[in-house]
Structures are given as structure tokens and as C-alpha cells.
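The complex appears here without one of its protein chains, the remainder shown in place.
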Amino acid sequence: MSGAAPLWTALLVPVLLLAFGYGAAAGTAALRARAAGTAPGAGLTAPAREAARLLVQRRRTIPGADTLLWRLGGALVPAAAVLAALVVPLGPASVGDLSVGVVWFNAMEVVVWAALWMLGWGADSAWGLVGGYRFLVQGLSYELPHMFALTTAALGAGSLRVSDIVAAQEQVWFAVLMPAAFAVYLVSALAMAFWGPFGTPVGRDLAGGAAAELSGVDLLVLRAGRYMFLAVVAAMAVPLFLGGGAGPLLPGWAWTLAKTAGVVALLVWLGHRLPAVRMDRFTEVGWVVLVPVTLLQALVVAVFVLTR
Amino acid sequence: MDVTGWLLRRAVPCAFVVTAIGGTGARLAVERAVRERGWRQALAPAEADLLVVCGPADPELDEMLDRVWGQMPGPRARAGVPSPEGADEALDRARADLLDTAAQRRDADGRDRAARERAGAGDDEHMPGGLAMADRGEDRDGLALDRLHLALGPALPDWPAGLSLRTVLQGDVVQEARVHLVGAREGSSFWTAPRNTPRTADPSPEHPRTTAAAALDAAQRLLFVAGWPAAALAGRRLRDALLEPEAGPGLGAELRRWARGVRRSRLLRWATDGLGAVGDRAPEELRGDATDRWSRWLDRIEAAAEPGRSASAPAPAGSGTARAALDLVPELVVGRELAAARLIVASLDPDTEAVGAHTPERGA
Partner (left out) sequence: MTETVVFAVCAVGAVASGVMVFVVDSMARATFALLASFVLTGVAILLLGLSYLGVLIILMMVMEMMVMAVFMIMYMMNPAGLMPMTMVHNKVGSLAVSVGVFLLLAAGIVFVPWPERTGGPPADPTLALGEAIMGEHMLVMMLVGLVLFATMVSATVLTTHRGRYDRYGDDLRRGRPDDPIGGGLDR
């Protein structure tokens, strides 16, 4: 059931990511509009209208900024999202079904660390700097549990190839088999997209943090990239934990899209319901609670695989 | 085809709102208008296209506002809202300025020319961008680290009006802090002054609905700082409803539901627990940690929602409390990182309008 899709499908990847990203942004805006007591319907066009505003807005030049790193940082976020999505299968096939697909996904997702740090550093602003380093702390807190969650899924299938992981879930989804790993994956999904409760690196208390000095098209690229990233981490949850394209009646690609939309909706709802997580408090939770939990989960899955 | 104009007309404006001391009424009107129009409020000048100044003019503040204005990328427009009545009209005018593409192009060309002249005239070879280097000092672990000087406020969202907290940072940890009030003036707090505006016909500042609105205003600010915009926006909506002359039906139930939702949030408690603990010598309003303080606001809001309980509602903060809160800020934020410092200030919520021309003590 696996295979590499024709090369032209690579062009489809950014389009799909943008569509899901737009959906997440519009959903957030609609929920906010409802909270603010205005018509939620306006939220559906809000991201497009904000994009129109940012397209007209001028770019900024900042005295003493490291413009190269600053601009590069913003551009890396959507680029990393697209590259990470290359290994995510849509139905039976992905653009590149690498033998180490899980590691590839992990490597591309870590590029955001560099991107946000460059953004914060390059702008020569105290807010940006604090925001950039805050994301590094966030990365060091979520990354190990996240890696163990990915490892556990790979362990359950005995392969790092994403299509093998999907195939191993024919009987039972990994979300059922390894619930702790799935939960940790969802937490780290929010954290790596620096979104919702984990949005403090670009948070309101830092006047925008790493994005504090961005304007116009630079800000548009970063925001779009962030929502594309949210879409790709949600999409990756489907082959890793939710059985990929498996499902009755509909074809595989439709099930993949539907499940991805479901995960995106869950993440958007969580972002709406939860206040920000303070990183100085979460770091301890990440290391003292989540790392042992994911290790135990990996142990349980390993024993299960051996005795099966 | 005029693509710029076409896009501009479809764009939703994003307003950077700065409040001067004495401008709370204007701020409430502006926040309400911005919310009802579905506009956004900017976190920083860089992303904004409207600069909205609430309250009376002040020379020191004006100088800061000019710097903020210079940071806005353009197209940009400026609106002054000295009193609540003019809010809608000022926003309409600013929106029209924003859509005037010819004027916006002239503004942009003028700025580019000025920037070129500056670049041609003075080039400081030693310092990148002509900015000074940070100096060093020992941090709490004895490491020699850079010291950054950062002024928090007065042009900062969700921040007390006119407050400027001059900090020395190492990393994101506040090492020194000093309170300065920009545009401090004699006068009374918006929340305790008698109402005479048409929108808020309730004459009694002691009325539970006014005290609840004040508490809601403080709570929405804290919730924004705590990174929970959905709850904060709902809080703003309820605050505006409370300030209406006649409450709509079901407002009490909605207030109770909102307060219950906020109170139940474990994550919010986790973020504010143990922050800015104040001993028993402080005014009653300020005692305990940040969680205790926002819990008391919620009590006041719930009291207003239930008419029977209004007698037990605590009195609103007086000028003594505001002064004590302002004096407590420096010692409580030192040694804290920025997120905690902002939560502490938001939980103390010093009413800078109530302190008059009070000069705060020099900070830690």
C-alpha cells in the first residue's frame, strides 16, 4: 500500500499545508470573534484580510540589525514546514517515502529552533532576543519527550519508514496502543509550532517577542509559516498514531485529510481554551515528568513488541 | 489597476493603543470600538498601522509617542482620543487617512528621503547602527553577563497607563527596576470619579457594577498578559456590558459563567501561583500572591452578578492602595524573569490615575 507519489505532487504539499493553516487561523479568529461578541463569520475572512494588510505594509529597516539572519529566520519557518511534509503520506503515497522518514521529520522540525533564534537575534531588539532564547528553552524542554514519542511509534512498527508505521496499525491504532506517547506528541506539536499555550516566544507579554520588530511581508511569511507548521505536525499525527489513511468507505487520501482536519481542530480548540504555559515552570515538567513517562511508554511498547 | 488601494480597503486595521494617565475612559471607549468593528490590537508598533493615543496630551509622553510613530512601518495613521465621546469619530478619521494612498505615498517618500540624508550625514564607524554596547555586571550566580536597559511602558499593551518601569536585565531576568510615571497629574481615578458620560449613567462609584467593571478591566489585562486572549476578550465584552446604563438580561449568568471558567483554569493558577507574594502590612487588596489577587477580582465580579451578595462586595481600590501597589512593584519584580514580572505588575494593577502627582520611591 505504500509508495512514492509522482514528483509533481511536491507542488501540492505547500498548497495543502496553506489550506489547513488557513483553516486553523480562520478557526482561531472565529472563536475569538465569538468571545469578543462579534459575528464569528467575520473570522473566516480575517486571515485573508490580515494578509492583505501585511502585503501593503512596508518592510522595516532597523539600525544595527543583522538583516541577513533576520530575513533568513522568517523564511526558514515555512520552508521547514514544507520539507517536513514531504514524508507525510496522503493516503497510500507520500512525496518521498524515506527509509528514515521519522528522523527526517524530526530534523526539519528542529530547523525552527534556528529560525526563531535568528529572528530574535537579527532584529537587534531586547524583546526579540528574549523571545528567541525563550524558544530555545522551550525546545530543550519538549524535544526529548517528543523524540521518545516518535521513537515509540517507530518501535511499535519496527521501522523508521512512515509507510511501515501506517501498515503496522492495521489491527490497532497506535493512539490506543501508546496513549501516553500520543498525548506527549500533541503537547509537543503545540510547542514546536510555538502556538497557543506554547506561543510565549512570540507572546503578548514580550510585545511580540521574536516577531516584535517584524512588519509587512516578513510578518506574513512568519505567521503563514507558523500555521503551516501547525498543519504539518497535525498531519504527521495521522500516520504516526491514527492509522494513516485507513478507514471504511472513503479512499485513503480522504481519510487522511479528514483525520488531519480533526487534529487541527483539536489543537485550535486547545489553543482557545488554555492560557499560556510559562516556560520556566514547564521545563521542570518536561524533564521530570514527561521524559520518564515517555521512556516507560517506550519500555511497555518494547515488551509488547517482543512478546507479540 | 490600483492593487495597493484595493488591498488597503479590504485590510482590517491593526491599532496600537497607548493610554496616558487620565485616559482610562477614552481607552475603554477605544477598546470597545475596536472590538465591535472587528479590528485587531497590535502587540508592538512594528505590526500596527494605527497609533491611537487615549487621554490628555503630555510633553514627555508626546516625545515617546513620536518615537513609537517613527517605528510604525506605514501606511500609518494617528488618532488622538482625549475623551471617550470622540472615540468612534477619531477612529473613522484615522481609517480614512489610512486609505488615502496619495498621502501615504508622500509620507513614505518623505521618510525614505530623511533616512537617506541621515545615512549620508552621520556614520558612526565604531558602533553598529550608532547604538551603544551593553555593559556587564555580575548576575545572581556570579557570572559576568551583559546588562540591557529596557523601559517597560508606557507604550506597551496591557500595561497600566503612564507607568514606565525602567529595568536592567540580564538575559530575561530583571536585576534592577525603577518606577517612573509619565504624565502624572492631579485628578481622580476613572473608577472612583462620578460618572457623567452618557454611556455610563450610573452616578455612584460605589455601585457594585462599577467595582465589578473595574475588576473585570484588571482581569482582562492580566488574562492578556497570561496569554489567554479568548478569555480576555470575553472579559472586555462583559466589562463593556457592565458599563452600559442598562444591563441586558442574562448578563449576570454570563458573568458567573465567565468567572467560573477563569477560576477553574488550573494552568492559569499554575502560572500565577507564588508570584509577587505580599505580606500582611500591605493594603488588604494587595495581600497574598498573584493568584489571591485575581481571585479577589473574581469575587467582586461574582458579587455584582448576584444582587443578593452585593453588600459583601469589597470596596474598590483607593489612592492609598494604588500608591502601595506602585511602591511594591520594584522589589517584587527584581530577580524575576520578564514573563513573571509582567504578571506581577498586572496582578498588582496599580491605578496610576489614583496616585495624583505622587512621586514613587526610588526602586530596588
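The first chain written gets the first letter, and so on, giving A and B; residue counts start at 1 in each chain.
The rule is short, and it goes like this: contacts are C-beta pairs under 8 Å (C-beta built on N, C-alpha and C of every residue); 3 or more make two chains touch, one makes a residue touch a chain.
Everything numeric here is computed off the predicted structure, so don't read it as measured data.
Across the whole complex, the hidden chain's contacts among the shown chains comprise A, B.
The chain not shown here is touched by just one of B:Asp92, B:Asp146, B:Glu284 or B:Glu306, and that residue is B:Asp146. Here one chain is not drawn; of A:Val176, A:Val289 or A:Ala302, the residue touching it is A:Val289. Among A:Val100, A:Val217, A:Leu266 or A:Val300, only A:Val100 touches the chain that is left out of the view. Mapped onto subunit B, contacts with the missing chain fall at residues 127-129, 131-134, 140-143, 145-146, 148, 171, 173, 270, 274, 335-337, 340. Counting over the whole complex, subunit A has residues 64-66, 68-69, 98-100, 103-104, 106-107, 110-111, 113-114, 117-118, 121-122, 124-126, 129, 133, 136, 139-140, 143, 160, 278, 280-285, 288-289 touching the chain that is not drawn.
Simple rule for what comes next: only the chains that are shown with their structure count from here on.
By the touch rule above, subunit A contacts subunit B in their complex via residues 31-33, 35-39, 42, 46, 48-50, 52-53, 55-65, 124, 126-127, 130, 133-134, 197, 199-200, 203-208, 211-216, 219, 272-281. Here subunit B touches subunit A in the complex through residues 4, 7-8, 10-14, 35-36, 38, 40, 43-44, 46-47, 49, 71, 73-75, 108, 115, 127-131, 148, 150, 156-158, 169, 171-172, 223-231, 233-234, 236-237, 265, 267-268, 270-271, 337-340, 342-343, going by the rule given at the top.
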